[in-house]
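Heads up, one of the protein chains got dropped from this complex, but the rest are sitting where they should.
Presenting subunit A:
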Amino acid sequence: MSFRKRNIGLSPGVDRNAVPNATAQPVPESTPGIRPSPDDGRPTTSTGTRSLDNLLAGHAGLPMGKLLLIEENGTTDFAGALLRYYAAEGVVQEQKVHVIGVPEQWGRSLPGLIGSAESLDEKRSDRRKDDRMKIAWRYERLGEFGAVAGSRGAPTTPGEQDAAAKEAPAFCHAFDLTKRLTHPSITNMSFIPIVPSKDSPFPAILKRLETAITSSAADTIHRIVIPSLLNPTMYPPDACQPANVLQFFHALKALMSAHTTRVTAMITMPLSLYPRSSGLVRWIELLSDGVLELCPFPHSADAMATSGAATSQEEPPQGMLKTHRLPVLHERGGGSDQNVGQDWAFILSRRRFEIKPFSLPPAEGDTEAQDASAAGGMPKKSDLDF
């Protein structure tokens, strides 16, 4: 790290000099759920999934005005879980959540709030503290802004982290999928139905979004949630005409860039119906700011997946996650982030959606060999005792 003077100690007091630079952006400090990006200071909001936040090119959140597209292969609904976290986070932060195309039932099935994501992490790390080897306590939280294990993302410094932790105590929350969210502002969600019509359903949706955003107070933050876009059970057949859906995406992009500090959007799409190798999907991706693809492991791969965990304490990954495009980073040219091009695995458990680097398990035979050696191969201490 040649940009830092070497003879200056790593104390938070020194490093804090860098922070005002980052926070100088016109971010309304009082807005809950918004914090400046540690990378370039633009306002970001949480996706409701801490490890997804950390994946987004060093911004530790979804930059405002950006649209994240999550594609999923197969018939599972992991993307739907991510979307529910995103919507639930919006409800908890008292942002205005617009859900498109699904009945209000969807809003009642949002996962229940446990607490802030930090508190959950604390608990977990307490539990694991004993069996974790301490290398250097001082570096322990170093990667925390980009806290996915192994990625020591952007030039984050302890000073920045501390400042951020104080500034935004509850930027991201933890949710429990088995519980139901009860929050006073849950009634504030708006559901925009798809009106069956002969023409494209999208102009009507856009009109409602546009009036909702322009008519709201200037400090209201909006989240646009579109579950399972172009799913034929919800959308009329004409909707997937390129002219309709691409104009919708373009207009949505225009709407979001007009209110760039107040809107974020997350959209999921079933890839089994609309494969990535088609021109239409590629154009949808080109029009999105961030593109993630979820590839759940098939059930037959359970055996492989089980051993995919590096240790027995870790849960086995349930699928792979590919990052095709990340907000802001790729708009500017892309490439320099360490999160790009890595293999990611995801684990969805009751309380969290975790994204971490995927690593192949040790060779299958080894465990047997280890077991054998543990059982009888190694001489016991008593045997060695003279």
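In the analysis below, a contact is a pair of C-beta atoms (placed from the backbone, for glycine too) under 8 Å apart; a residue touches a chain by one contact, two chains touch by 3 or more; residues count from 1.
Convention: contacts and distances are computed from a predicted model.
A.B. asks: With one chain of the assembly withheld, which option in "MMS19 nucleotide excision repair protein", "LANO_0H15082g1_1", "Elongator complex protein 6" or "Ubiquitin-conjugating enzyme E2 G2" matches that chain's UniProt protein name?
C.D. replies: Answer from the record: the omitted chain is "Elongator complex protein 6".
A.B. asks: Out of A:Gly80, A:Gly115, A:Pro203 or A:Pro236, which residue would touch the omitted chain in the full complex?
C.D. replies: Final answer for the missing-chain contact: A:Pro203.
A.B. asks: So which of A:Pro103, A:Pro242 or A:Pro298 would be touching the chain we can't see?
C.D. replies: The missing chain is touched by A:Pro242.
A.B. asks: Specify the residue from the set A:Arg50, A:His173, A:Arg262 or A:Arg325 that touches the hidden chain.
C.D. replies: From the options A:Arg50, A:His173, A:Arg262 or A:Arg325, the contact with the absent chain belongs to A:Arg325.
A.B. asks: Even though one chain is hidden, which residues of subunit A still touch it in the full complex?
C.D. replies: Answer for subunit A: residues 2-3, 39-40, 154, 203, 206-207, 210-211, 214, 241-243, 246-247, 250-251, 253-255, 257-258, 260, 276-283, 285-287, 291, 324-325, 330-336, 338, 340-342 touch the chain left out.
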